[in-house]
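Partial view: only certain chains, each at its native spot in the assembly.
Per-chain numbering from 1; labels A, B, C and D assigned in written order.
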Amino acid sequence: MSEVWLPSLKTDTPQDGFDLAVQLARKGVGYTQPDENVRKSLRSGYANDADSLTFASQVIAIHFQTVAAANDYWK
Amino acid sequence: MSEVWLPSLKTDTPQDGFDLAVQLARKGVGYTQPDENVRKSLRSGYANDADSLTFASQVIAIHFQTVAAANDYWK
Amino acid sequence: MSEVWLPSLKTDTPQDGFDLAVQLARKGVGYTQPDENVRKSLRSGYANDADSLTFASQVIAIHFQTVAAANDYWK
Amino acid sequence: MSEVWLPSLKTDTPQDGFDLAVQLARKGVGYTQPDENVRKSLRSGYANDADSLTFASQVIAIHFQTVAAANDYWK
């Protein structure tokens, strides 16, 4: 993972910040399971399990706190 | 998801902020499971499971922290 | 849910703030399962499960962080 | 629960603050299961389950964040 994928936490809009939070949550998974094919094979399972979806949403929420603070809440 | 659904974190009242937190929690789910029909089919299950409901409430709570901070707690 | 149930995050005392945190946690559940009868029927189950109780306590804790910050920790 | 149990978030020492965090975590449980006998009967189960203990510790940790901030980290 030597390429630059996170040059900044600044985004133009709150919605872009939410997209970044989604990306950060996925990167966290990617660090533990670097094989994209394995991750894809798991997706069909958790994308059809309500608690798994809530869990994924929660990690996004935590990252969104960080991104929002970094952007001073786009005030 | 190219439409604008999150123009701002500012809301007029704390209650509107809570509504926004609910929306953010659902959006987080939508990013992982974009198929609305699948999400609806899962709802009957988790809406009748106490821990699933608590879990959903928790994600709302995390987003509400962000929204409340963004609005300086509506002081 | 058009009635006003959250006019402010300000409370007179820390204890009132804790009560508000409890209310917020329950509201989060109510948004996902609006049927009060279903929620009551679930209560007998999770109120007798230690982890479910801890989980409910955790969501209260998260909301209490928000309420406490909104009240400048009642300093 | 009309008696005053939380007059303030201020404590003299960090350790007293940790004790208060423990109390807050337990109060959160008490709001959901007010029957002390039921809570005691559940204790033997979760006090012997590693994940349940970690979970209880986590709720304390969340409240300790709040109490510590309220005391400006006892600086």
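Following the convention adopted for this analysis, contacts are C-beta pairs under 8 Å (C-beta built on N, C-alpha and C of every residue); 3 or more make two chains touch, one makes a residue touch a chain.
Since the model is a prediction, treat every value here as computed from it, not as a measurement.
Asks: Full complex copy number, with 4 in place?
Replies: Taking the entire complex into account, the copy number is 6.
Going forward, only the chains that are shown with their structure count from here on.
Asks: What's the distance between the Cα centroids of subunit C and subunit D, rounded to whole Å?
Replies: Spacing between the chain centres: roughly 16 Å.
Asks: Compute the distance, rounded to whole Å, between the mean C-alpha positions of subunit A and subunit C.
Replies: Here the centre of subunit C sits 27 Å away from the centre of subunit A.
Asks: Two-or-more-chain contact residues of subunit B, please, as numbers and ranges.
Replies: 46, 51, 55-56, 58, 62, 65, 69, in rising order.
Asks: Quick check: in the complex, which residue numbers of subunit D touch subunit C?
Replies: Touch residues, subunit D against subunit C: 4-10, 24-29, 31-33, 38-39, 42-43, 45-46, 51-52, 55-56, 58-59, 62-63, 65-66, 69-70.
Asks: Could you pull out which subunit A residues touch subunit B in their complex?
Replies: By the definition above, subunit A touches subunit B via 13-15, 18, 22, 46-51, 53-58, 60-62, 64-65, 68-69, 73-75.
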